[in-house]
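Taking it in order: structure first as structure tokens, then the write-up.
Only one protein chain is missing; all other protein chains are in place.
Which chain is which? They are A and B, in the order written, and residues in each are numbered from 1.
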């Protein structure tokens, strides 16, 4: 691939020779002729002098004139974010194998007679696929994953090892689900009985996961009581996330690791939640809301586009003001005590005078 | 089933014809003649006019006179909570299949020669059952689940796919364990050595799970160091919960998702913990204690029946008072500053006068 083509791909500007052939990506200290590399941190600019690479992605912060004499052997591509451009080139030069490399149907897989597995799907060792399942073309179901009766996995979706999908759940196209995640476990619903024990409320709904969703490792997404728990198109969930029954996560919302959304809560589109956030049940979060890590949200957020933070979550400026004030609270106690003494002194010094004046 | 029998079952009062035959449950907009449905939210009462159902569960808030002309085709059953009554009818008309539908012993299962699997138990594909295990009648062990040496699973218990039960653990009757959960992993015990490394403390106890317990997906319940980690009868655990070694959770306690109980802590009967709660190790929680979501409990709670909340957890009224006060803290700082100025002014205005008096 010509460097000039790469420059177009990453929307960069060439300083040097655009006609050079690039065959591979590499780290700056390991690169060889024919490789393209990147310099994200100016702290490491010494490597620009020594690298054997043919080209390097740099930001406009790099004083290129310092390296003028290197330009015979080395071309530069100036981009806004060298690291991100480099990551994009990884996918160009080392494309991820389809289905994470899984091919064919492993003879050990147990596929129910009535399951419809596309001829172009890949099924790993020790995969169990229940009656009436549908597995789309290009889908890859890795080792040890279990797909319950009547569940569906769409085109080009990728389920890593040891995922559990319970009966009837529907997974769209180009969905990625990482290892250990459980889709469609029973929602947590128990009705208290007078004797202190609990009666299980049947959980007969399903989970629907729209297209282009990615779900991290060891998440749990509970099936609805009735109806569906819904994960919208393009949603991205990190690891160890809990999604309760009948929750709706709307499209393009991203949630960081170890967060939990309680039953029947609806999170709007394009929201972002930090790690270890908790949302209580039966609330609504307006679209484009941002919620800081470890926050606890106990009531609906109705105005879109705001940033919340804290436990309990408040608008971020308010939480920061409270936090700053908190640091001064111990001193404040002392100040108020001192002030009380001074007022008492003032009161004393006034009272006698008044008496004298009588 | 006659509607009059259903009315008895859900403890409701019939308005209309009790002799009508009911064959199925359905959502109000999808119901057909012979179905019973429900109306939980008065917002949707227009469906009462159009539904094809033969009967509808309603609350006494519904003004039945508005629908008087519908009573030829439609009967009503007035109940305190139509949704809950409907859920109960789901179980009546669509009973969950025993063992979540698993039947027989799958030929791929690996069952150790000395394991005793009841003839009436169901064992899924890729299940491994170790030496000396006992699996009771009616138990269902789903695909990919692993039962370690000498472990026991009681009558009618249901283990979903990809559960791991380690050696020697004892699971009672009618227990439900959701996918990905780990029973009997080693407790977290390491003794520091002078050189900064750690020596593993052997974890040779077990986990005992009493009857009628339900444990959500991807939980971890550690085995005891010696003795047992104990989950009492009727306990209900949500997903992603951590139970440390030698913990005792007493009967009928419920814990919401992502909470953690540290080693050797004892939680009393009939407690309820919200999501993402943390309990420190070696404490005791009195029975019937309620702990709000995301709370952190660092010391024993000795008086039963109280509600705690916050980080650190305090009695809920106290936490709410502090939280309310916190919102006013930034303003308070300003008030105290202003007050200090005013006191200073007062002091100035008094001091000179005193001098003049000399």
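Keep in mind that, in the parts below, a residue touches a chain if its C-beta (ideal position, glycine included) is under 8 Å from a C-beta of that chain, and two chains touch if they have at least 3 such contacts.
In this text, all values refer to a predicted model and were calculated from it rather than measured experimentally.
Asker: For the chain not shown, which residue from B:82, B:144 or B:172 touches it across the whole complex?
Answerer: B:144
Asker: Return the single residue from B:17, B:120, B:186 or B:211 that touches the missing chain.
Answerer: B:186
Asker: Out of A:105, A:140 or A:217, which is the one that touches the chain we can't see?
Answerer: A:217
Asker: Contact with the hidden chain only, please: which subunit B residues?
Answerer: 108, 110, 126, 128, 144, 146, 148-149, 162, 164, 166-167, 180-182, 185-186, 188, 190-191, 196-198, 200-202, 204, 218-220, 222, 225-226, 240, 242, 244, 258, 260, 262, 276, 278, 280, 296, 298, 311-312, 314, 318, 321-322, 324-326, 328-329, 332, 335-336, 339, 342-343, 346, 349-350
Asker: Please output the residues of subunit A touching the missing chain, sorted low to high.
Answerer: So the residues of subunit A touching the missing chain come out as 27, 84, 87, 90-91, 94, 96, 100-101, 106, 108, 124-126, 142-144, 160-162, 176, 178-180, 212, 214, 216-218, 234, 236, 238-240, 252, 254, 256-258, 269-270, 275-276, 293-294, 311, 323, 326-327, 329-330, 332-333, 336, 339-340, 343, 346-347, 350, 354.
Just so it is clear, only the chains that are shown with their structure count from here on.
Asker: Give me the rotation angle that lays the C-alpha atoms of subunit A onto its copy subunit B, rounded to the nearest 5 degrees.
Answerer: Fitting subunit A to subunit B on C-alpha atoms yields 120 degrees.
Asker: Indicate the whole-number Å distance between the mean C-alpha point of subunit A and the mean C-alpha point of subunit B.
Answerer: Whole-Å distance between the two chain centres: 26.
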